[in-house]
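Shown here: the complex without one of its protein chains, the others still in place.
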Amino acid sequence: MGATMKKTAAASIEGIDPASVKQELLSKYPTKVARKRAKQIVINTVGEDCSAPEIGANTRTIPGIITQRGCSYAGCKGVVLGPTRDFVNLTHGPIGCGFYSWLTRRNQTRPPTPDSPNFMTYCFSTDLQDEDIVFGGEKKLRAAIQEAYDLFKPKAISIFSTCPVGLIGDDVHAVAREMKEKLGINIFGFSCEGYKGVSQSAGHHIANNGIFKHVVGLDDTPREGKYKINLLGEYNIGGDAFEIDRVLEKCGITTVATFSGNSTYDQFANAHMADLNTIMCHRSINYVAEMMEKKFGIPWIKINFIGANSTAKSLRKIAKYFEDQALIDMVEEIIAEEMVEVEKVRAEIRPRCEGKLAMLFVGGSRAHHYQDLFAEIGMETISAGYEFAHRDDYEGRKVLPDIKVDADSRNIEELEIHPDPERYRPRRTAEQIETLAAEGFTFRDYEGMMAQMAEKTLVIDDISQFETEKMIEIYKPAIFCAGIKEKFAIQKKGIPMKQLHSYDSGGPYAGFKGAVNFYREIDRMVNSKVWSYIKAPWQVNPELTATYAFE
Amino acid sequence: MGATMKKTAAASIEGIDPASVKQELLSKYPTKVARKRAKQIVINTVGEDCSAPEIGANTRTIPGIITQRGCSYAGCKGVVLGPTRDFVNLTHGPIGCGFYSWLTRRNQTRPPTPDSPNFMTYCFSTDLQDEDIVFGGEKKLRAAIQEAYDLFKPKAISIFSTCPVGLIGDDVHAVAREMKEKLGINIFGFSCEGYKGVSQSAGHHIANNGIFKHVVGLDDTPREGKYKINLLGEYNIGGDAFEIDRVLEKCGITTVATFSGNSTYDQFANAHMADLNTIMCHRSINYVAEMMEKKFGIPWIKINFIGANSTAKSLRKIAKYFEDQALIDMVEEIIAEEMVEVEKVRAEIRPRCEGKLAMLFVGGSRAHHYQDLFAEIGMETISAGYEFAHRDDYEGRKVLPDIKVDADSRNIEELEIHPDPERYRPRRTAEQIETLAAEGFTFRDYEGMMAQMAEKTLVIDDISQFETEKMIEIYKPAIFCAGIKEKFAIQKKGIPMKQLHSYDSGGPYAGFKGAVNFYREIDRMVNSKVWSYIKAPWQVNPELTATYAFE
Amino acid sequence: MLLRHTPTEIRERSALTINPAKTCQPIGAMYAALGIHRCLPHSHGSQGCCAYHRSTLTRHYKEPVMAATSSFTEGASVFGGQANLLQAIDNIFTVYEPDVIAVHTTCLSETIGDDIPQIARKAGADGKIPEGKFVIHANTPSYVGSHVTGFANMTKGMVDYFSTSTGKRTDRINIIPGYVEPSDMEEIARLAAELGIKIVMFPDTSNVLNRPQTGKFEMYPKGGVTVPALMSTGDSKATIALGRTASWPAARALDVKCKVHCELLNLPIGLAATDAFIETLRTVSGVSVPDSINLERGRLLDIITDMHQYFYHRKVGLVGDPDQLISLAEFLVSLDMWPIHIVTGTPGKKFESKIREITAGIPHQVNVRAAGDMFLFHQWIKNDPVDLIMGNTYLKYIARDEDIPFVRFGFPILDRIGHGIFPTVGYRGGMRLLEKILEALMDRQDRDAPEESFELVM
Partner (left out) sequence: MLLRHTPTEIRERSALTINPAKTCQPIGAMYAALGIHRCLPHSHGSQGCCAYHRSTLTRHYKEPVMAATSSFTEGASVFGGQANLLQAIDNIFTVYEPDVIAVHTTCLSETIGDDIPQIARKAGADGKIPEGKFVIHANTPSYVGSHVTGFANMTKGMVDYFSTSTGKRTDRINIIPGYVEPSDMEEIARLAAELGIKIVMFPDTSNVLNRPQTGKFEMYPKGGVTVPALMSTGDSKATIALGRTASWPAARALDVKCKVHCELLNLPIGLAATDAFIETLRTVSGVSVPDSINLERGRLLDIITDMHQYFYHRKVGLVGDPDQLISLAEFLVSLDMWPIHIVTGTPGKKFESKIREITAGIPHQVNVRAAGDMFLFHQWIKNDPVDLIMGNTYLKYIARDEDIPFVRFGFPILDRIGHGIFPTVGYRGGMRLLEKILEALMDRQDRDAPEESFELVM
C-alpha cells in the first residue's frame, strides 16, 4: 500500500485538468460557500510518506446546499444500534424518526431459533404529541417503557432521543435509571438529538459511548476458542457479516462480538473477553476499540473484508497477530481455496470492465473500501469522498493530533477511560508489539482513503447535489456509487448508480463470495444494453426522409 | 308429485298471458321457422293423469336461428366419457374439437393415490392436417395410438371421431381392433362425428353403446357390500358425485360404478355386479340402464339428488327397493341428521328469495331437477326447457311408444341386447316387482319435467337467442339459468345468470350439503346490491338543476 | 401432480399431439368477424363448432359472443350444406338483422367442398340478402394452420369483399392490428390518434368484446369497423400490418387489389417494437411525435432502468401465438432476460428462424418449436428449469406442478380478468407487462426468502 503503489490517474481522463474541474464545481457558489467548499474539495497527491493534502471534513453542512448527510439520531439508532436484534430500541420523540429508521437499512439478522428474540422487524416510539411537548414527555416515556416491558420482557431497552427531547428538558437518562431500577432489566438512554454534531458521525460516537458504558464488560464468562476476536464496524448489510463469519469460522477464528451486524446484547456484554479488535468501519466504531484497549488491554487493528485481496490481506494480518503457524498455514490454505472461484469470475468479467471509471461518494469507509473491489476488475476510481467522515478517514490517523476539535464535536462527550483494576489484561507485551511493528505490522492505525487513491483524482467531502451533477457531466463515469437519495437523479442522466449503503437489493459483497457477487453486479450494471435505449428512433434521426426497416 | 301437486303459475305474473307471449316469441320468424318453433314452445298444463301437452323435441336445429346446442362429439367425448380418469381419450380429427373439450366441463376426479393414473388434465389429438384429409388419417391414428401407448401404457384408449373422419373414410373401429390386438390393451372407437343426430344427445347414445359394448361386464369380480347400486348420469360437476357418495356411504350403500363422474375403467367393467341402477340424468344415460337390465337383469329407477327433499326422496326409494328395515331406518336417521343444517340455512334464506322468478334452459335433466332446489327456497320456475332432450324427458316415458323415430335418430345404432346366457340374473322376481309397484314404487319410469311444472308456465325446447331475450324482457326473472354462451348477454340485461352446466365456479349442489351451497349461491345472486348500480347519477337525474350531496 | 404422466425424457412424436398450443381456424375467423360493426359471424358446419367457439371466446372475454351456424346433419354432410346455408342466411337477416354475415367454413364443409361464394350468390339471386347488406366469407379449414390462420383469412376476406379503390387516395393509414385483445386494438388506435393520424383499423373488436355493463344487451354493440370504412381501405395511403401470421395476408391482398403500399411490422409489444410502430406511422404520414408519446416511452424505459436487476439473466419459457411471441421474446431479450423455451402450436418455418435470430445473443441453449405442444414445452422445463413462464391459462397446470412463477399472456385466458381492458401493446402495455413480470418474480422472492433477507425495499 501507500507510496510504494503510488498510482497516476486514468489515461481516459488525461485531458481533464482537476484544478479547472474544482473551479467549475465552485463557480456557482456564493463566495462564503465557495471558500468553505474549496477546503472540502481536494486534488489528491500522495507524498513519499503517504501524506495527503489536508481536507476539510466533519465540518458543518452549509444550509441550503443540498447534502446527503443524515443526523446524529440516524448514526446512533439507525447505524450502530439498529442491527442488534434482542433489545427494544425505543425512539423517544414524534413518530417520524422511528418510522424512517424502521427496517430501511437491510441489516440482516438471524436468530438462532424460532423463539429467540428478534425485535428488528418492530418499530417502537413514544409518538410524542403536542401536549407532551408542552408538559414534557418523561411521563409518557416511563409508561412506554413499562408497556414494552409488560409486552415483551426484553433483555434490555434503549432509549433514543430525538430533536425536541433535549429542548423540552426530558431527562431520558434519569428515566432510564429509574425504570432499570424498577424493572430489573438493563435500560439506558442516548442523547442523540438530531442537531448534535454535524452528521451521523456524532451519533456513532454517542452510540459507542453508550454501549461501552452500559453493556460492554458486563459478562465475564470466558469464551471458548483459540483465536478470539471482535469484528467492529460491520453492520451486516445484505449479509456481509454472514460471509465474513463463514470465512473466519473456516479459519478457526472465533468472533466473540460483532459491532453490530447480526449482534445480540450478550455479545456486547462479553466482548471484552476477546484478544483482538478488528475494525472494518473506522469512522463509526473506532471509539469503542480505543476504549476497550484502554480499559481491558485489547489491541485493535484496521482490517478490510471488502475485496478478495483485501480479505486475504486482513486474514493474514489477523493470523500474524496471533503468531501461530497453524493458523497462518490454515489461513493460506483457505485463501488459496477461496481464490479459485474468485479468479475464475474475475477473469471472465475483468475484460468487460477494464479501464471503466467509477465514482464513490458514500459513508465513512465504504467510499474507500470499495475502491479495492473496483480495482480488482480493472476499474478506476476517478473521484471519491465521504458523507460524514473525519480527516483521519481521509488522510490517515497520523493527522489526529493536529485535528482541532470544534464546537460541534466538543458537545459530544469524550469518556474518561482508565484500565479496569481487575480486568485490564494487555493481550500483547510491549516486546511482542515491538517485534510485530518491526515486521511492519501496524496496530491502532488507519492510513485513510487518500493514500490509496491515484494522483490528480478528486477527493470531495460531503459532496453536494450540484457538485454531483457537474462531476458526472465532466467525467461521464461508467458507474456512480452513493445512496438512495442520489440514485435516480444520477440514473436519469443515463449513468447506472449503485447504492453502497443498502446495496440496493444485493449483497453480500464482503469476503470472497461477496467479491464474486460484486464483480457480477458491476458487470451487469456497466455492461447492460438498457442504457442504450434512451433515444427513440425519431430522436436519433428526426428528419422525415428517414428510411425504416420493413420486410 | 304429479296431479296431486298440480300448481298454478306465480301470482306475480298473473297479468301475463302465455299465449300472447308465445305469439310474440314467434312473431319475428319466417313462416316455416315459426311453424316449427311453435311445436317446441308449449304452454304447460298437466292433466289428471299427469299427461302434458306434446312438445317438439330432439328435432333439427334451424340453421341461422342462434342455438345453444352442441354436437354429437361433445355429447360422447365431452359429456359421457370425458369424466373417466384412467383411459386415454384420443380425439381423431383436426385440433379444435380436442382443444375445446379440454378441461372445460369441471368434472372433478380424485385419483386414490398420487401415482394412480389420471389423464383428465391432458388433451390427446391426432391433429389431422390437410394431407391426412386427402390421403386418409388411419395411418396417423395408428401411430398416435402407438405413441400414446409407449408414453403412458394406459389401461385403455378410446378414439373419438370428428366430422371429417367419416367423410374421408377412416375406419376407426378397424384401427381400434387392430391396435387392441397388437398392444393387448382395450382400444375402441366412437363414430361420434359432429353432424350425427341433432344435438349432444346423439353422442350420449353413441357413448352408451360403446361403453356397454366394449367395457361393461368385462370383470365379474363380486363386489363387497350389502346394498350395491350404480349411479348413472352423474358427472361430478363441481363435486356433486363426491357429495352423493358421502351420503350413500353414510347410509351403507355401495356405489359399484358411477357413469361417469370420478369414474374409472374398472368401475365400468364391474358395473354389472350391482343390484340396482339409479339414474340421475335420464337423457344421457338411460340407454345403458336399459341394456344392463336386458342383459344382466338389473332393474333401474329414476332418482334425483338435486334438492334436499329430492335427495331424501331418492334415498328412501333406494332403501325401499332393498326392502331392508335396517337400511330404511338408517336412511331416515341420516336424512333427519342432514336436514338440520339444510333447514337452518333454508330458514335464513327463504324469506329473501320467496316468490322470486327463475327460468331454466339447460341440459337434458338439470332444467327439471333444479326446479326442486328453487322451490325449496320459495322461488318459482316460470319457464323452462331443455337444450337437447327428447319428448320423454318433457312428457314422461309414457309417451315413448308414440315417439316416431326420424332420419337423424335412425342413424344412431340401436344395439340388439339379449339376456346374457351365464350372467343374466333378475335382481327382483316378478312378484317382488308386483308388490313394490302396488305400493306405488315405480321402476323404469321417469315422468318428465312438465308434470311437475305449474299451469301456464312456458316450456321451450332448444330456446333461441331471440326467444331468450324476449322472455327476459317480458318476465324480468330474478335469475336465469343456462350455459356460458348465454351468460353475459343475459347479465348485460341486468339479470344475474347462473350456469347449470359448469356451475360457474361453484358446487357441489347435489345432496344435502349441495342444497345448502345452492341456497347460499342463489341468495347471493338474487339479493346482491351490485345490480342496482347500473344507472349513473347523471342518468337517473340528468337535468342540471340536480342537487348533490356534500358536507 | 396435475400432469403426473409427463416424463422428463423426451421422445419425438410424429402423430400424437398432447396439450396443444393452438386451436383451429374457425374460432379465429369468428373473432375477426366480430370486429366488423353489425356483423354476425356464421359457422358453416356442424353446430358443435359454433358452440365450442362461442364458449371459448366467451370464457376468455367474459362478454356475449353471438354467432350462427348451419347446423349440419348427416344428410347435409352427404349432400352438401347449400340448403342449410341458404336457410341460415334468410333466417339471420330476418331475425337478427345484421349488416354483414361473415361465413367461415369448417373441416366438415371444407371436406365436402361447399362453394360458399356460389351459395351466397344464389342467396342473393333468391333475394335473401336485403339491399345494402352483405354476405362475406373465408375458407378456414380446421386442418390447416391454426386459429391465427383463421383470423388472417377472415381479415383477408374483409379486403376481398369490401376494399375498393375509387382512384382518389386519402391520407388515411390502414392498420391491421392482428389477433390481439380489444384493449390492444383500442390502444393502437389511441397511439395513432396521439400522432394525429387518421386510420382505418380492421378488424376492431374494441367495444365489442370489452363492453360496458349498461343494463342493456345490444346484439350489435358500438364497436367494430364499419362497412364504409372497410370499403375506404382501398383508397388509403398505406397499410401497416402488425404481425406476419395474422395481418400480412390481408395487407398483401389489399396491395394487389388496390395498390395500397403495405408495411409489415412486428406487433408493438415492448419498447423496440413500439418504437418501430411509432416511427413507421411518423414517417409514413409525415407527422412528428408528440411529447405525450415520448413521455409514455420514457416512463417505460424508466421502469426498465430502475428494475433491471430483477430482469437480468432470468430464464423464461413462452407459449403462445407466433406474432406475439416474436415481439415478446424480443422485448424480454432487450431487458437482458433469457427466453429459452419457446413454443407455438401454429406451424411455420419462419417462426423458428426469427426466434433464433432474436435469441442469438443468449449464452444458453434455446429451444424453439413451431407446431409444437405444451407437453413438449413441459418436458423442456423439466430438463432445463426456468424462473418464469408466460402463456395462456393452460400453463397454470405446469406452473403449479413445477412451482414456477406464471404470467398470463395470450389466448385463451380463462381464469383471470384484465386482458380485455388493459393493453399489452404500446408503451403502456409494456409497462403493464413489466409490472406483471416483476410482480410474479418479486412475489416468489418474498415467498422463498429466508426471514433474514425478507426485503422491505425492493
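Letters A, B and C mark the chains as written, and numbering starts fresh at 1 in each.
The working rule: a residue touches a chain if its C-beta (ideal position, glycine included) is under 8 Å from a C-beta of that chain, and two chains touch if they have at least 3 such contacts.
Keep in mind the model is a prediction, meaning the values are calculated, not measured.
Asker: From the touch rule at the top of the page, work out which displayed chains the omitted chain touches.
Answerer: Result: the unshown chain touches A, B, C.
Asker: Which candidate, B:Gln23, B:Thr435 or B:Ser528, sits in contact with the chain we can't see?
Answerer: Among B:Gln23, B:Thr435 or B:Ser528, only B:Ser528 touches the chain that is not shown.
Asker: For the chain left off this view, which of B:Asn89, B:Thr109 or B:Ser125 is in contact with it?
Answerer: Touching the chain that is not displayed is residue B:Thr109.
Asker: What does the interface between chain C and the hidden chain look like in terms of residue numbers?
Answerer: Looking at chain C, the ones touching the missing chain are residues 1-2, 59, 62, 207, 210-214, 294-299, 301-307, 393-394, 396-397, 400, 414-418, 421-422, 431-432, 434-435, 438-439, 442, 446, 451, 454-458.
Asker: Name every residue on chain A in touch with the hidden partner chain.
Answerer: Touch set of chain A with respect to the missing chain: 28-30, 33, 60-74, 90, 93-104, 114-115, 117-119, 121-130, 132-133, 140-144, 146-148, 150-152, 162-164, 166-168, 193-199, 407-408, 411, 465-466, 469, 483-485, 487-494, 534-535.
Asker: Across the whole complex, list the residues on chain B that are touched by the chain not included here.
Answerer: For chain B, the residues touching the absent chain are 103-104, 106, 108-110, 238-239, 488, 491, 496, 502, 504-506, 521, 524-525, 528-531, 533-534, 536-539, 542, 544, 546-551.
Please note the rule applied: only the chains that are shown with their structure count from here on.
Asker: Once you find the CA centre of chain B and the CA centre of chain C, what distance in Å lies between them?
Answerer: 34
Asker: Please report how many Å separate the Cα centroid of chain A from that of chain B, as a whole number.
Answerer: 72
Asker: Among the residues of chain C, which are close enough to touch at least two other chains?
Answerer: none
Asker: Give the residues of chain A that touch two or more other chains, as numbers and ranges in rising order.
Answerer: none
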